[in-house]
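All protein chains but one are shown in place.
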Amino acid sequence: MAEKLDQIFVQAKHELVRWLLCHVPGAWAEVLSALLSIATLLVAFAALFALTTLLERKGLGRIQNRYGPNRVGPFGLLQPVADGIKALTKEDVVPRAADQVVHFIAPLVLVVPVFLALAVLPVGRNMVVVDLDAGLLFFFAVGAATELSVFMAGWSSRNKYSLLGAMRAIAQMISYEVPLILSAVTVVMMAGSLSTVRIVEVQAGFSGWLPHWHVLTPWGLAGFLLFLIAAAAEANRCPFDLPEGESEIIAGYYIEYSGFKFALFFLGEYIGLFAVSGLAITLFLGGWTAPLPFVQWVPSYVWFFLKLLSLIAFFIWVRGTLPRLRMDQLMSFAWKFMLPLSLINLLAAGLWRFLPEGLTRWAFCSLLLAAAYIGLGRSLVQRRNLGRRTYRFAE
Amino acid sequence: MTPLHATLLVSALLFGVGLAGALARRNAIGVLIGIELMFNAANLNFIAFWRYGPHPEALTGILFVLFSIAIAAAEAAVGLALIIALYRHCRTVHLDKVNSLKG
Partner (left out) sequence: MTADFLILSLLTLVGAVAAVSLRNLVHCALALAAALAGLAGLYLHLQAQFVGFAQLLVYVGAVAILIVFAILLTRGSDSEPDGPPATRGWVPGAGLAAAAAGLVVAAILSSRALAPSLQSSPEAPVRAIGEQLMTRYVLALELIGILLTAALIGAVIIAMTLPSRRSAEHKPQSRTSIPDL
């Protein structure tokens, strides 16, 4: 029964493909299967996007001691629908000075790669759109296109705020992409594979009560935290939301976007957050595997989406709690703290791999990481450079 | 025409376009863009010969392209640093105007 419930979507797809093949030639089988998977993925994540916008506004409202949206539908549940209608019916204003073509293409260059990145995330047992041999590399490769989109949006608007926001965003994304990839590399070293499906399989199974998740090892915990911070920066989430800081540069690179194009940016940003959170789950939190042995009867996709929702809730909580960083703090945090720590984490993962199993490797790796954390943190706090800033390139 | 021929033709045209850009552009960054295109035309040749050659299991073409991409990244970084230094020195990146050897 549990098995059946777990594979219900996979079975349903097979049945549907078989039924459709009665009407179309057999050569279409693969195309149909792929199309069905893609359609399901699009619908699921678009629904999650709608849910998240509501959750975020409600959650932030509660943190700030107010109600949040509660007018449309019961408890404001239909608010996303109202938002969608509003975005679709608004006038699409394009500045006269804007570079029309680039201005038009920029939202597409953001949304398409971000959805592509979802394709390699295993959302359940046997539930991945495409299991690539180099899945992780694919994820980061398509993620790279978002930087270009941000630049296109900021530059083509011919607005100083949007250009400032774009430059901030690119500098931030490039800086935080390094620790993001380096902390993902530790998992690749352990799993011995770039395939996301394989990485989840490595983490399946239990020793006693504890699952074999990577986050439950010293290097995995450090890697997970580094990955989460870098992910927040990549997705322009608070406290790293300088590129779109409303109080400083209004809305950053998408200041000149309105109507549906703005909605596309909004969508792309959230889907990017889901994708990178999904990758964090896949790499460190065991993907779709159950956290405890006696709840394995719960279907795998439920676990994946539960983990995703809790990560999203965490990000909303952080957004409601932490103030925005300053640009130089952001940069020195990335280069003087995150980067050295992720390199040391790489070393710790290597040691973990080659030291004999037992308490020694636990103690050794934990001590190494704790020492690095304390040392780097100390030096970052002590050498806090609060003097006057020098501008080298703004001449 | 075999697929290998077609791929090689694309690569040759890409190389020609890149060469034209590198020789004719006035802006130093434009020249760098042309050089990148030529680099990539060569890479396409390696992949094409790996794919359609007699020994695809050797992976030589793939590895050569990987190294070549790494070198191209280094080249782009150094080249752009040079261009920025040039701009700071001469206040221009137009190669027509950079015509004096004396600093």
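For reference, chains read A and B in written order, and residue numbers begin at 1 within each chain.
Rule of thumb we're sticking to: contacts are C-beta pairs under 8 Å (C-beta built on N, C-alpha and C of every residue); 3 or more make two chains touch, one makes a residue touch a chain.
What you see is a predicted model, and the numbers here were worked out from it, not measured in a lab.
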Open item on the list: For the chain left out of this view, which of A:21, A:77 or A:102 touches it?
Closed with: A:102
Task: Residue in contact with the excluded chain [from A:118, A:194, A:230 or A:368] - done: A:194
- [ ] Can you list, in ascending order, the chain A residues touching the missing chain?
- [x] 102, 132-134, 137-138, 140-145, 147-148, 151-152, 155, 167, 170-171, 174, 177, 193-194, 327-328, 331, 389-393
TODO: With the missing chain put back, which residues of chain B would touch it? List them for me.
DONE: 1-10, 12-21, 23-27, 29-30, 32-34, 36-37, 40, 43-44, 47-48, 50-57, 59, 61-63, 65-67, 69-78, 80-85, 87-88, 93-96
